[in-house]
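Following this message is one structure expressed as structure tokens.
Here the complex is missing a single protein chain, while all its other protein chains stay put.
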Amino acid sequence: MSTVTVTSRIGLSSPEESKAVLKVSDLVVEYHTARGIAQAVNGVTFTVHAGEKLAIVGESGCGKTATLLAALRLLPSPPSKTVRGSVEVDGTDLMTLGPKALNEIRGRDISIVFQDALSAFNPVLTVGRQISEGVRQQRKLSKAAAHELAVDMLARVGVPDPDQRAKQYPHQLSGGMRQRAMIAMALAGEPKVLFADEPTTALDVTVQAQILDLVRSFKDLAIVWVSHDLGVVAGLADRVIVMYSGFVVEEGPVEDIFHSPKHPYTAALLRSIPRTDEMSGTHELVSIPGSPPDLVALPAGCPFYDRCAVRVDRCATDRPTLERVGDTQTVACWVAQAKDIAS
Amino acid sequence: MGILIFALRRFLLAIPTLLGLLIVTFILANFMPGDPLARLLGDVGGSNPETVAAYRAQWGLDRPLWEQFFIYVGNLLQGDLGQSTFTRRGVMEDLLSFLPATVELGVAAILFAGIIGLALGSLAALFHNKWPDFLVRAIALLASGVPVFWLGLIALQVFYLQLGWSPGPEGRLSSRVNPPPRITGAYTVDSILSADSVAFWDSLAHIVLPAAVLGAFFLGLVSRMMRASMLDVLKAPYLMTARSKGLNTRTIAQFHVLPNALIPTITVVGLAIGGLLAGAVLTETVFSWPGIGRYAVDAAKALDYQAILGVTLLIGFVYVITNAIIDVVYAALDPRIRLGS
Partner (left out) sequence: MGVTMQSPDPKTIRLMTVDQNSSTPASRARGLLVAARTSARSLDFGYYIGLLIIVAWAVIATTAYLWVPFHPTEYQDVANRLAAPSATNIFGTDELGRDVFSRVMAGAQLSLPIALLTVAIAGVVGSVIGAISGFVGGMVDELIMRVCDVILSFPAIVLALAIVAALGPNWFNVVASISLVMWPEYCRLMRSQVLSIRTNLHVTAAISVGCSPTRVFSKHVLPYGLPAIMVKATVDLGMVILITAGLSFIGVGVTPPTPEWGAMVSAAQTRIDSWWLVVFPGLAILSTVLAFNFVGDGLRDKLDPQLRGGNAKGASAKSMLQRIFLGQRKTKETPA
């Protein structure tokens, strides 16, 4: 399972910035269900460089959120279990840390923004307090300094009247405001890496656009953005990872993935979304027939076999590995790899 | 600021209910058998024509019913609830002298059941579907169905007769111990305030068993509620947020888990106050505890109607007021209630 990491051509100017801040290798996560063990994440490997924006896309249940949560060791166990894998943040493997050392890194070097800000905020504490409490614990800040930090963070994410907002409770803020506040909370410890779990899905379109603008403005921050919305990904990411039933099936720079998808699943995914670019006239929307395989009983071969239009015999028995196809992409598909060698 | 306004609103809301309580007891009084005048007077003053005339005027018994009601309320506001036929004292006077014993017992029961119930409920949630959980659930289940008077007698059988750990059902103190000077009316508190260690230990020994028995139902309720709300909170997304921020376990438990788990539990405390007052009637009977409940039972047996009405009104009053207090506590804990959504 060799993975070639492709550095993005966008946003890379100096060698210093190309330093890898996050390295996830061979992450395997299982869920223990009543029906058996579900293989939720199967050997996911990726690297993120300073300032890079990486998007993980796929249908719901493909393991993209589980990957983020497992990397931060936030998955509740039981029922889930991180079987193996390493998650290195600036060279420190989170998987081997004790609780104390782990808490030193969470919130400070790496943090996360969730989809539903209303439920992700504690309803009985003020927004300001929740923004600053992580940092307050780590740096032993005074109450006044913590409040100042919260106000400052709220101002930085574009919340008007931050002093008032910091004193309010989550339910008193509007949806977009709450999402900004959550981003402020995630950024309060000045992390190097930010995980974002579909943070704009619950918002209406105009607010979504504002949040995306905000995120794009964080030039130095490495972001791993999980989404099923390819439109959002296209406007935000440098590089894209496509996941299917817990496997990474394709990886590459955003424009290459969008213009010449190599994996049949990626291609199908792109055909299933309406587009507004030059192709829209001739482009026909196609939904992908069938459904993803049962995670409790994964097929021996390619997980996409049942739904694949270009499958060959080998796909039923051998599970494809991620290999370099073309200059910039890696793909886990026997057909795409064979085509690449042929050409 | 928010909480004060909320408290004011909540207490204003209680006023119509309190007025309703007065109407109910007034109607009850008019359904009571016998001559209301004799009831109000008891047999003491009944033979004296002057007293009879004075009472007739004071309670307006020759006026129409609705006027009588206002007179009833007026007398009540002056602290007059009529005469008790069996203690031969004013009902209000009786209530005030018996109330502290009940309050002491009730508070002891709430403390006992609240503390142990919260601990058991949390334990059950933390060990969800393991043996501590099953044990707590079994306790809660039994507590919900056990008749409190029966539990009291069984407890006496075991801890008094068999083990000899507890004093018998002889009330608040042994006969050889003198009660402490009355300050609050609660013997345990008063004996501490007057530095009377003999009275303190004796009153403490006497209150443990009745408080535990009275609190049993409450304990079941609190532990069941705490378990359920704690299980909810442990699954809540904001706990994942808290962990993602690198907060340590103590901070998470203290500021994220506990307040949120307590909110529904506290509310249940309010609902249980009624059950507690009802249980007090039975517990006081079993343990010869000289409180309001025992007074009510004695009054009912002696057909002392004025006393029964007084107790009914007092207990209803206590229930409405404690519920208002609980709601205010609830609002203080939960900004969504306090500030509206």
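Miscellaneous remarks
The first chain written gets the first letter, and so on, giving A and B; residue counts start at 1 in each chain.
Rule of thumb we're sticking to: contacts are C-beta pairs under 8 Å (C-beta built on N, C-alpha and C of every residue); 3 or more make two chains touch, one makes a residue touch a chain.
Because the structure is a prediction, the values reported are computed rather than measured.
Touch, as defined at the top, links the missing chain to these shown chains in the whole complex: B. From the options B:Pro16, B:Pro64 or B:Gly164, the residue with contact to the unseen chain in the full assembly is B:Pro16.
Considering B:Ile3, B:Leu61, B:Val103 or B:Val146, the position touching the chain not shown turns out to be B:Val146 (whole complex).
Here the missing chain is touched by one residue of B:Ala7, B:Leu156 or B:Val257, and it is B:Leu156. Panel shows subunit B; residues 10, 13, 16-17, 20-21, 23-24, 28, 31-33, 129, 137, 141-142, 144-150, 153-154, 156-157, 161, 221, 224-225, 227-229, 264, 267-268, 270-271, 274-275, 277-278, 281-282, 285-286, 296-297, 299-301, 303, 305, 308-309, 311-312, 315-316, 319-320, 323, 326-327, 330-331, 334, 337 of it touch the chain omitted from the view.
Here, only the chains that are shown with their structure count from here on.
Averaged Cα coordinates give subunit A a centre that lies 55 Å from the centre of subunit B.
Partner subunit B is touched in their complex by these residues of subunit A: 69, 72, 74, 76, 99-100, 102-108, 111-112, 114, 116, 119-125, 130, 133-134, 137-138, 169, 171-172, 182, 185-186, 189. On the side of subunit B, the complex with subunit A involves touching residues 235-238, 240-249, 251, 255-256, 259-260, 263, 333-336, 339, 341.
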